[in-house]
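Here the complex is missing one protein chain, while the rest keep their positions.
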Amino acid sequence: MTEIRYLRAINMALADAMAEDDTVVVFGEDVSEAGGSFGASRGLRDRFGPDRIFDTPISEAAIAGAAVGVAMSGLRPVIEIMFMDFITLTMDALVNQAAKARFMFGGQGSVPMVLRTPHGAGLGAGPQHSQCLEAWLAHVPGLKVVCPSDPASAYGLLRAAIRDPDPVIMVENKALYGMKAEVADELPVLPIGKAAILRRGKEVTLVSYGASVHICSAAAAQLEADGISAEVIDLRSLQPWDEATVLESLSSTHRLVVVHEAVEAFGPGAEIAARMADVGFDELDGPIVRVGAPFMPVPFSKALEGRYLPDAAKVVAAVRRTLA
Amino acid sequence: MTEIRYLRAINMALADAMAEDDTVVVFGEDVSEAGGSFGASRGLRDRFGPDRIFDTPISEAAIAGAAVGVAMSGLRPVIEIMFMDFITLTMDALVNQAAKARFMFGGQGSVPMVLRTPHGAGLGAGPQHSQCLEAWLAHVPGLKVVCPSDPASAYGLLRAAIRDPDPVIMVENKALYGMKAEVADELPVLPIGKAAILRRGKEVTLVSYGASVHICSAAAAQLEADGISAEVIDLRSLQPWDEATVLESLSSTHRLVVVHEAVEAFGPGAEIAARMADVGFDELDGPIVRVGAPFMPVPFSKALEGRYLPDAAKVVAAVRRTLA
Amino acid sequence: MSAKPMNTSRRAQAGKAVDLPALYKSMLLIRRTEERLATLFADGEVPGFIHLSIGQEAVSAGVMSNLTKADTIASTHRGHGHALAKGLSLEGFFSELLARREGLCQGRGGSMHVADMSVGMLGANGIVGAGLSIALGSALAHKRLRPGTIAVAFFGDGALAEGLLHETLNMAALWKLPLLFVCENNGWSEFLPSEKQIAFTLERLSAAYAIPYERVDGNDAEAVALRSREIIEAVRRSGPAVLECATVRVRGHFEGDAQKYRDRADLEDVAKVDPIMRCEAVLKKTRMSDEALQALDADVRSAIENAISVARAGQDPDFERAREDVYTPQGFASP
Partner (left out) sequence: MSAKPMNTSRRAQAGKAVDLPALYKSMLLIRRTEERLATLFADGEVPGFIHLSIGQEAVSAGVMSNLTKADTIASTHRGHGHALAKGLSLEGFFSELLARREGLCQGRGGSMHVADMSVGMLGANGIVGAGLSIALGSALAHKRLRPGTIAVAFFGDGALAEGLLHETLNMAALWKLPLLFVCENNGWSEFLPSEKQIAFTLERLSAAYAIPYERVDGNDAEAVALRSREIIEAVRRSGPAVLECATVRVRGHFEGDAQKYRDRADLEDVAKVDPIMRCEAVLKKTRMSDEALQALDADVRSAIENAISVARAGQDPDFERAREDVYTPQGFASP
């Protein structure tokens, strides 16, 4: 066992993928000489050279569009979009090109590209540098979306994303970059679409992904002190998401709370709740409660941001509501 | 009463809004000389002149971005994006600029812009000219989204959208453009956020919007023949949507089916279902069933497209499932 | 071949003569295919909407005469000519446009999405300008994996207004990518002359990035073939170039467009610059007999009719198969 940070796990995954497969190339703004604006690709240029990892101009639309062409022509690009807020500029390449190419060309090939991007608030970065927009991508047939919650899953999912033959978006909560955790010496590649049960519990299932997983764990600990036993599921992947695991858990707890940092309305949790209100309806003994961001842009002020973000108290309140 | 087509209702709304308020300007690709690629703005150039309605280059990002600046500087722009699939190119202007301006500038002003765009399949237009992407926009605090189902609501909602001080996206199902209906001689402006109950029923509530409303009505007629009484709600607005009306209906029918043409997974119906699985949980006597497009790009072949699209049979099956 | 002395000298420069009969045949295949598509469309056999490139065949034939299979192209909504000249199977093509399971895209894409990765045709595209960055990426991959191979981005004069053009020109120049930008300037962008939309010239725009630029008569197949040959050789060696082909859109923006917005005179003039008639005149003067030309036409027509028969005999695509094929079957790479 060794202790590593989330950001370091991403760095290792990139390095290991590049070492394993020399068709893997990395590009984006400031990823090469500077090693990434958050430092995810530090050292890779020295090790793999500027042909394998290179800096681009500030041209997000063309970066993503180029990744599609690169992937169609024999390389496996990993691109970085500096803040998830900027995927607004890449939507055409992702949605109309990458996501549809395999299907609309009759299965002639695929687009093995990865787009990494950080989401999430908490740093006072304001309305255009904090958004969680993964619901958009999960709604698009042809894309896969993963969102790791800790160093081991960051490593394992990024490796899987790079090996995957289809376009994968990996969303990283920037508040997690500094998170440290003990990990195995040999980190496994993790399957896309498989959730992890972080904590067993009997009375309520807490489903979340990314940074919100830790909020759920904290809430579960608080609830335990009050004699309420909560199961915590880390989805890890949003598209596809692990419906079977959630349903199985619901079948034993009969209560469901879905938690994420994205805006609640029309957010990713709506799908999970809606699915369980259908296929899991007979198991439900209480309302499905969602905890997500309120319907407002991410505010700059810490005082507002603190109220804006989901936290353990909100999750506890949601649990109490569904148990009431 | 007169009979008009959906497209003509839009044309009338544009004309009446331009006549009422000379700060209303219309721009977009082929909207002026050609009168719109579907003909929505026919005749407006002759009547209002090229200063009020003008053609733009194929520059969707700048069209939407310009609309934000235009709206901040005293005019009320109505822009057209030729197919909803192309809003991929306008997302930054919509999401990071228009939607947030009022909030992030501390309520100093607002961005009274309207974006009109057609969605929907059925014309064999293929994967990049048929998508229903309204779920993305409904997830964005600061935007409003309307989606009229008939000539009267097309007129009434577009008038409301143009008068609205905040950015509104009006999504028009292109399969409806030719639809004719009797309307009042004086067409009213309709409130954004208010649903219409199209048919009263007792055993199940069918919620939808846009073209799918007609599928629900057809399904309700079929169900009636089988002795099942369905209530049909036309949401008209997706953001905000009329939660109170849906909840009230659910409180009398106790069963809910949500129908739309957008992809089911992470689609707009997920929010409606999720909300009702929370605030309406105690009213539910059966699973909430959604009928939406399957998780695949819109296929070109009519044989595939026919299977792809929601239809009355699927709605009937969904109703039977929730009543089972 | 050509009566024009300029071309003769250029041909001399380029070293090798242009295979004019081959160009002619390539153009004829596109023309006859699209003429048939027009009738099939009118008869309701082709669903969706289609954009014909009648009148613009010389660009496809000329440019593609200098590409190999390894070279890639990214095309547009008006992509039939690009596709056929790049070597797509005619049966696969018609089967696709008739929405058959046997189509190149299994009936899922149609006219606006015909593609054949095996011949380097990365797809027609329904999004104006989108092919530019796909070609950019393809050129990037070529540079790393297959030096000497190039990518070609086709785009219309309307697409000149898209921001992606600027981004890709900049990146292509910055990285000296083997990327040829081919603008098919037919003067129209849907229903509006593009001069009402474009305030710059592509020549001056290219100059900004110091990307070599050439303009060629896009209705002269031989000229396109010759000029693009030199340019493509340079692109293979040293980086991007822009080729602007002046051409003419004969039919409406899409089939069914009555072109009421267009001067009758403009439309009548069109016949005069027809690339196929021009080429035929040269061929007649120099080497091909009327019989040979007729035989060629007959060949082309029968290949097309054959392809149409095959397409008509094809089946509707299978829904479940389509639904499963959104992702690569093997799915994720599990550990």
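Here the chain labels run A, B and C in written order, and each chain numbers its own residues starting at 1.
The working rule: contacts are C-beta pairs under 8 Å (C-beta built on N, C-alpha and C of every residue); 3 or more make two chains touch, one makes a residue touch a chain.
Being a predicted model, the structure only gives us computed values, none of them experimental.
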| item | value |
| --- | --- |
| Chains in view touching the one left out | A, B, C |
| Of A:Asp16, A:Asp55 or A:Glu243, the residue in touch with the unshown chain | A:Asp55 |
| Sole residue of B:Leu7, B:Leu44 or B:Ala62 that reaches the chain not shown, by the stated touch rule | B:Ala62 |
| Omitted-chain contact residue, chosen from C:Met121, C:Ala151 or C:Leu165 | C:Leu165 |
| Residue among A:Gln128, A:Ser217, A:Gln239 or A:Thr322 that touches the chain left out of view | A:Gln128 |
| Subunit C residues that touch the omitted chain in the full complex | 161-167, 169-171, 173-174, 196-201, 204-205, 207-210 |
| Residues of subunit B (touch criterion as defined above) contacting the omitted chain | 23, 25, 51, 56-57, 59, 61-62, 64-75, 77, 92-93, 96-97, 101-110, 141-142, 144, 156, 160, 163-166, 188-193 |
| For subunit A, residues in touch with the removed chain | 29-30, 33-34, 37, 55-59, 61-62, 85-86, 88, 123-129, 294-297, 299-304, 307-308 |
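Note that in this section only the chains that are shown with their structure count from here on.
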| item | value |
| --- | --- |
| Inter-centroid spacing, subunit C versus subunit B (mean Cα positions, whole Å) | 37 |
| Subunit A-subunit B separation of Cα centroids, rounded to whole Å | 30 |
| Junction residues of subunit A - those touching two or more other chains | 61, 92, 96, 103-104, 141-142 |
| Subunit C: positions in contact with at least two other chains | 105, 107-109, 113, 125-127, 163, 322, 326 |
